[in-house]
Every structure is written in C-alpha cells, then in structure tokens.
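There's a structure below that I have some questions on.
All protein chains but one are shown at their positions in the complex.
On to chain A.
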Amino acid sequence: MLRRRATIVLLTALALTACSAPGSDKKAAGDDSGPIKIALVDAQSGQLSSLGAWELKGAKLAVDEWNAQGGINGRQIQLDVFDDQGDPTVGTNLARKIDSEGYIGMIGTAESAVTIAMAPTLKQAEIPNICSGQSPGLVAVGSEFLFLNGPTSTTYDETLAKYIVDGQGIKNIAMITNNGSYGKGEHDAFLKALKARNVTPLADQVVTTDQKDFSAALTGIRQKNPKVIFLGAEEVESGLIVKQARDLGITATFAGAAPQGTPVFLDTAGAKNAEGTIVSSPYLSNDISEASKKFAAAYLAKYNEAAELHGAKAYDGAQIMLTALKSSNVATGKELADAIRATKYQGLLGGFAYDKTGVGIFATSIGTIKDGKLVAASS
C-alpha cells in the first residue's frame, strides 16, 4: 500500500514537471546566449514535397549566409526542419511542438491550408511566421503574427486577367481549379478579376486535389472551345491536366500563377505540351536583376540545381526574418512581429513593405513558357 502511494506521488511529481517543461524551455530561448532557434515547417514528404524541398534550400541559403558573417549579435542561427507532410493536422501538432521547444520564429509553410491551420496556435504562442502560401485565406485569418513572403492570389490573378483580357483581348476563357486551399483561392481571385472585366468563363470545372483522370472535365471544356484555359492547381496536378488536355486534342493556351512556372510542372506536362503557357509570377527568371543573379549562382553552387521562384521566395522570407531579428536585437513575440512589419527590404521578388494584413509585396510580372523555359512576355 505504502509502495503504491509512493508510486502515485512520484507519478504526480513527474506529471507536474512534464507540464511545466514547455514554459521553462521558452524562457531559456529568450536568453541572450546560445543559438537563435528558427523552425522551418514544410512538406518534406508527400506529393507537395518538391515545394518543401525548394523552400528549405532557399531559406537555408539565407541562414548560412548570415551565419558565415557571424550570425546576429554574435549568436549563430539554428534552422531546424519539421516535416508537415502537407497535412494541416500534422501542421497543428508541429505548431504546438515548435512553441514548446522554444523556437522564436517560423519559416513556411508552402501550403496555405497548413499555414491557416497552424496560425491560431502560433498567434496564441506569439511566434511570428513568414509563410510562402498565396491564398487570400491567409489574410482572412487576421493574425498579426502571420506574414507572406510573396503576393496573394489576388495580385497574381489580377495581373494575369489584365494581360489576357485587357492586353490580348481574349474573352473565351475556361477555368479548371482544384478544391484545395490554393485552388479555391485561385478560383475566387481569377473569377473576381474576370467579373470586374465583365467576362464570364465558358466553363468553370472544379477537380479534387487527389484526382488523376481529368477526361470528363477536359472533354467538357473542349466542347466550349476556349482560347485560354486558366489553371488553379499545384505543380503536379496542373502538369497532369495539361498533358491529358493535349492528349484529348485541346490546343488552347494555358495560364496560371506560381506553380505553372516551375520545373516540376514542365516535366509533368512535358515541355512541348506546356509551350506557350502564360504565367503570372513575381520571379520570372534568375536573370532579372543583379541580386537574383547572385542568388542563383550561390544556389547553383550549393545545391547543384537551378534556382526557381519558391527557393527565391523562401530566401526573401528568411532574409526578412533575420533582418528583423537584427534590427530588434533578437526580440521575440510581438516585438519581433512589429520589427518584421517595420522592415523595408529590397528582395529578389521586389521591394517588401508590409501592411497590416501581413502582405509585403503587391506586384507580379507576366511570363510565357518558350522552348521549355519561362521568359518575360513580350507585349
């Protein structure tokens, strides 16, 4: 009996220490010693893992540059990677984990749905997060700790609609989007941009994020004979749609935002099938500026592969986070969030100046795919 009571006492003591552990950890991180802990949360496995891999490469490049120059206030920056598998549920668990383990900032994720799921926990824990999503839903969350490292779908699609409808005078447009967080955002943003121009899409097909066969949707679109088909889906799915569309004899030009400018999209669709695709992107190529050339060279040297948009975005995001950490003398919580908001940064994507919604950049350019490469559109 005595022994059992002793066990209970011991267990209670254990439980108590276990409960108090996260809080005490966090205080330790606020100390002025040891490395500055930043978490990178992205899909490192699953269908969206290519996004996660690019993000990691871009962010790591920025962190390594800072560390090579002696870090911030003499402290090295420690970038730890967490795999969210592109799954919001895994994401919310990770949000609690990075809070309890005392990370003071977070880079990622590339998936709007995951970021939106993580946002409430991060807001409560006061951990600033610079994410790579572009869904307007990110802004709708209304967290002062959530920042985007690029424009939202609204900007992407407004620029795209302006080019296609106003510039080229094309009004026969069909849409095919998926019902995920990204696709839904694209659907609403592009439809809104079309409506503002009094254009009604000939077809508005929605597919699931997991779909593999698009015969029904594409045959429906083919009968409407559009000149341009708007794509609102991630890299691989967009590539499959384009490939199957060409097999079905659809010759229309495709148009889309960030995913349609990536190598994965090109490979999946096949360069010949993707030829002529119109892309709205804040980072068309590695040759647009001196900064991008330098970034691309460093990226190539480090990873032995060509840099692209997502790596560049993550690089910008990480630079902004680190710049804010430096300007605020390694502040945490709300102070760090305010420092990020105050940061004016000339990045690879352009000039960042954050507004209240956490968006820092409001412009994209139009490019087209020519001979398997994304080049600036001549208009």
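One rule holds in what follows: a contact is a pair of C-beta atoms (placed from the backbone, for glycine too) under 8 Å apart; a residue touches a chain by one contact, two chains touch by 3 or more; residues count from 1.
Here, contacts and distances are computed from a predicted model.
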| item | value |
| --- | --- |
| Undepicted complex member, UniProt protein name, chosen from "Branched-chain amino acid ABC transporter permease", "Heme exporter protein A", "Rieske-like [2Fe-2S] domain-containing protein" or "Sarcosine oxidase subunit beta" | "Branched-chain amino acid ABC transporter permease" |
| Hidden partner chain, touching residue among A:A217, A:I288, A:V359 or A:L374 | A:A217 |
| Residue in contact with the excluded chain [from A:E65, A:E101, A:E126 or A:D267] | A:D267 |
| Residues from chain A at the interface with the omitted partner, ascending | 43-47, 49-50, 52-53, 178-179, 205-208, 210-217, 219-220, 223, 236, 239-240, 244, 247-249, 264, 267-268, 270 |
